[in-house]
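Please read through the structure below; I'll follow up with questions.
Selected chains from the complex are presented in situ; the others are not included.
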Amino acid sequence: MEYQNILEEIHATLKNVPEKGTVASYIPELEKVNINRFGLYLLMLNKEEHGTGDFDIPFSIQSISKVLSLAKALHFTGADLWKRVDVEPSGNPFNFLALLELEKGIPRNPFINAGAIVVSDILLSYFSDPKKDFLNYVRELAEDDSINYNEAVARSEKATGFRNAAAANLLKSFGNIHNKVENVLDFYFYQCSLSMTCRQLARTFYMFANSGKNASGKVFLTPSQAKRINAVMLTCGFYDEAGEFAFEVGLPGKSGVGGGIVAVHPEKYCISTWSPGLNEKGNSLLGMQALEVFTTRTGLSIF
Amino acid sequence: MEYQNILEEIHATLKNVPEKGTVASYIPELEKVNINRFGLYLLMLNKEEHGTGDFDIPFSIQSISKVLSLAKALHFTGADLWKRVDVEPSGNPFNFLALLELEKGIPRNPFINAGAIVVSDILLSYFSDPKKDFLNYVRELAEDDSINYNEAVARSEKATGFRNAAAANLLKSFGNIHNKVENVLDFYFYQCSLSMTCRQLARTFYMFANSGKNASGKVFLTPSQAKRINAVMLTCGFYDEAGEFAFEVGLPGKSGVGGGIVAVHPEKYCISTWSPGLNEKGNSLLGMQALEVFTTRTGLSIF
Amino acid sequence: MEYQNILEEIHATLKNVPEKGTVASYIPELEKVNINRFGLYLLMLNKEEHGTGDFDIPFSIQSISKVLSLAKALHFTGADLWKRVDVEPSGNPFNFLALLELEKGIPRNPFINAGAIVVSDILLSYFSDPKKDFLNYVRELAEDDSINYNEAVARSEKATGFRNAAAANLLKSFGNIHNKVENVLDFYFYQCSLSMTCRQLARTFYMFANSGKNASGKVFLTPSQAKRINAVMLTCGFYDEAGEFAFEVGLPGKSGVGGGIVAVHPEKYCISTWSPGLNEKGNSLLGMQALEVFTTRTGLSIF
């Protein structure tokens, strides 16, 4: 099988490189992950699937969850959402709150923390039992009820999340948080604590490659909404390295500090990787390299 | 009496100008103040005193309290305080949190909110009953037990103080807040809610003109500490208008959004004004004009 | 013919909208253009072509030329170019020089002015007769010797280009300009003064849709270089509106203040528009709308 071979070759080549980056250490739960974990998983639009390495071991998806919150909030509000969050790259790693002030509390995009906190606030206004409802939404997307939060991670994030509390309070001062700050933060930290395997991640994101329908054809987004979220992933999905990822890999995608990356080629496939070592920009070092080799070898980038 | 005449002329001239600025409106308690209130009060080092207008009506001193917190904290910690707060003008009105990030959680000076919050955190670590102890300190300075907090103001600030909560959380993320964020903020809002008359204010600040001793000669600061706080008032006492105040008035001083200003001429006098209308930089419009005329008429500036 | 019909419908609908934006006025040569000019041109990979409106009237391509300079410089230097210019979106419209200082003279990407000035400096080091050689390069790409500079535009830009002179001097202070500042600026202003029609523009950019080969199959870039320039166009091609263009249109593209836009769908087509009225971000108002309708109607976006 060709794709299977490519994945296995990538895995074999990269798993032995000495430079694997650094595991995120700001909360103990992330730090104790084995840096040698490395999984790759490919799900074609025709549901053909290929995996290699640790693709069935769950990890903390962290910021990858921001795409799912955005999808659900966009489903609830339609284009009104874009009045409260913009779609421009942030391009400003050095002072995450400065732009928020300059731009009067409208976060630059839904994938910086400030933007994801606004999205959480929106979900809080629509859900009746937010944590449960959001989990059910994700399980439905993936068609997998074993997906769950990691409560230890959620608690740990909350105990140290002062920068997020700073952002949430600043948003509140501009009127761009409607619920109570502590409730929004609590819900936000839970979303980030979702655990998934590479396989589950690819299944969950299948809908972005498939015009808004999951693998069973159930509609979660309109084709236009799916296309637009893909555009935002491409321009804003990798912190201050979004340009680099577009340049090297050429796919819409999203990374998390747990070491996961998921990327989609609209109408073609969804691919996920997990390697916990991060580069200095906070993206999985081997994951980015694996995806670069994959799109170069297969020619399957959008550019 | 010459000084009395000068104060009365200034009062008579300015009280009828049509442009009085705008009363602070971010909390209801401040907004309901009569914009025509106008008081001036002068206390010479020899305790000769002169007042005109509403100099015996209490108002919310707001940020003026930051000088008193600083004095007490400096008394407790000595020069160690300056490891946690710098003494440079902020010069950056547009993004109050940006500099804090760039400078790793060390506020530019003790009179921007972030700096005053760190000072509150220091006091919290030394006081056994912070609100009571701080009030007693101020009463002792002024030798006046009728000075008090305005609890409605404190509650109101707290209910809307999201920007301060943002700053406090950001400071905490850098390790520059040692106590619990909510306790620090609660104490900080109380300090800002102090009510004083012009007369009480001048008596409280007498020590800065008198090398650290209050009107009865009791020592609260070393001469060197008093001198240094005066230097910080001169360079940082008027938000983004510190240079303007030094330029126009030529005295160390501090303003508050309640419309009060207090200024000192070391070894000579202490002067206070109250007019609730603010200019666009947040400083009392008539107060600044009154002090400019006063130092021009008397020649009593430090330059 | 279906595409022809779509173009004509778009043209017919939009040409009568009352809100057409504002013609760039910073130099007289741009200001005197008729705001009602409106052209659309589509060139498929199989060379099938469709045009409507003013697609054969030349206009000043301005910043669109930055893509062509980049292509030539990348051809000369290979990946070394990326040591002197980054590929991240700028996301910072308010202070174009601030990021340059913070990032030690490495412009965020080759499409902000500072980045394009560095690219001009590179070309200056390789060309023997820069203005002539660059023009020949463009003519070869388009296979059209009638393309030319507009010298009045070039002179006008030079006479008023103080911000670009500021950027060039700042770059020089960081050692990221190797030639004389005035020579670099002179060459840079000439490039921006290129005049083309929509048809010529689409032919020139054909190579970006065709893996680096122009319509006659002549190789100007490697497939990988073409793909990477497309990625940079997508993330950085529209000033502070790159995210918006990716979101609304979903194609790599580049705009200029002359009112032109060109966009490519790799392996499928190249499309160009011209309408001189700009939106408040400096991109052609009708041009962006036309492209949005086109990709929505045809479904031909990359997402």
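Letters A, B and C name the chains as they come in the text, with residue numbers starting at 1 for each one.
We take it that a contact is a pair of C-beta atoms (placed from the backbone, for glycine too) under 8 Å apart; a residue touches a chain by one contact, two chains touch by 3 or more.
All of these numbers come straight from a predicted model, not from anything done at the bench.
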Given 3 placed chains, full-complex copy number: 4
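Quick note on the criterion: only the chains that are shown with their structure count from here on.
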Superposition rotation for chain A onto chain B, Cα-based, multiple of 5°: 180
Chain pair with the most C-beta contacts: A-C
Whole-Å separation of chain centres (CA-atom averages), chain A against chain C: 32
Mean-CA-position distance for chain B and chain A (Å): 47
Centroid distance [mean C-alpha coordinates] between chain C and chain B, Å: 55
In the complex, chain A residues that touch chain B: 94-98, 101-102, 162-163, 165-170, 172-173, 181
For the chain C and chain A complex, residues of the former touching the latter: 86-92, 94, 99, 102, 108-109, 224, 227-228, 230-232, 234-236, 240-244, 246-247, 250, 252, 266, 296, 301-303
